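This is the structure, below, for whatever I ask next.
Every protein chain except one is present and positioned as in the full complex.
The block that comes next holds subunit A.
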């Protein structure tokens, strides 16, 4: 009998505000320890939190993007636990009345579309960092991260496979970056995924779940889920039962292990935070944010397929990030059409070159306008596609713009029929044996003549004209 897999994800997205959620300290990553921890962040007595408007706007933006209910009157609550990187002894979060209610996103797995419910999204503050290794018998505490705004996005247990869970996580990851509310950097912990996993026989009630933490890449999310599902199956099939617990994923050993927490540690004693008043969101606030909402990934993908006639795969790659989509559109605009040619060059040459040197799009030595100018020269027959690759490499190396390089290197395509004919005559005269073989039926030799002509013109002869003229001269 089969097992049905049930997965729900909790995603913590660090919001891309300049200052913290409840204080005016900077949120910049990588500062010296505790230099961005203000009196509020380190919980000095007498300090009070004041809510950051940008964090609220970003939450609204996310809510609008997933077509969610936006709670008009939400409440901040204290979640209590003791840990030295949480100096207040409680985290300010939201419990009964989160700012964002039910919404949904669509995912695509193996060509099938599925809707995944988002239960809620709430605002809260991040904790500081504990450094356990370097101090004999002591733990070092850096509170720079304490108070960084987080949006915790909780999904319904709607995912039925590891592939669906990955697709959902990637979807949210793409979305928060499109919305420019989170930088999505998983290595730096800006986007963190916890997974709730259980398995059951189809039709039966939900099985006991375990929660997986400490996952900082999509690859590890996949491995952690696979490991954990196997573990559940092994236990249940040998007659055992699952213990509800939190487990850490160890990427070095590729396994999950129990955090061995005391059971009562999960009693967080939530209550409304008396330091913060209810958060009221007005129609005006929502309308203001709605105006800043960009075209969302799904809509953009659809438009790329319709407007540019691109296949679904190309549209998916090119809308993978807002920056890449903008780049592509600028290339097409510069060329003035030829959308498929532009798509191929962006996806193959540009992304290939970026990957090879491990560069971000924003670091590309070739701007969209530069690439567009180059492709325009293919379109107007100034150069061939093959020569264009040479020009691309020269532009990449910083030798100038396309027209400058074509001029300086004398790469302009030879389209003068007379000039091409002269070269063809020369090639025919120099290769009498091959001409005879060709004329006696060895058709394959045609390619040899094309090669010879291209060689004699250093690849600059217009390939179409070479073909036509050669055929005429050889066959005629």
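To be clear about the criterion, a residue touches a chain if its C-beta (ideal position, glycine included) is under 8 Å from a C-beta of that chain, and two chains touch if they have at least 3 such contacts; residues count from 1.
We take it that contacts and distances are computed from a predicted model.
Here one chain is missing from view; checked against "Alkylation response protein AidB-like acyl-CoA dehydrogenase", "Nitrite reductase", "DNA polymerase-3 subunit beta" or "Aspartyl/glutamyl-tRNA(Asn/Gln) amidotransferase subunit C", UniProt names that protein "Aspartyl/glutamyl-tRNA(Asn/Gln) amidotransferase subunit C".
Note on the undisplayed chain: of the listed residues A:201, A:269 or A:439, the one touching it is A:269. Only one residue from A:25, A:289 or A:453 touches the chain missing from this view: A:25.
Contact between subunit A and the unshown chain involves residues 17-19, 23-26, 32-39, 42, 44, 50-56, 73, 75, 80, 82-84, 97, 130-132, 134-135, 137-143, 259, 264, 267, 269, 272, 274, 276-280.
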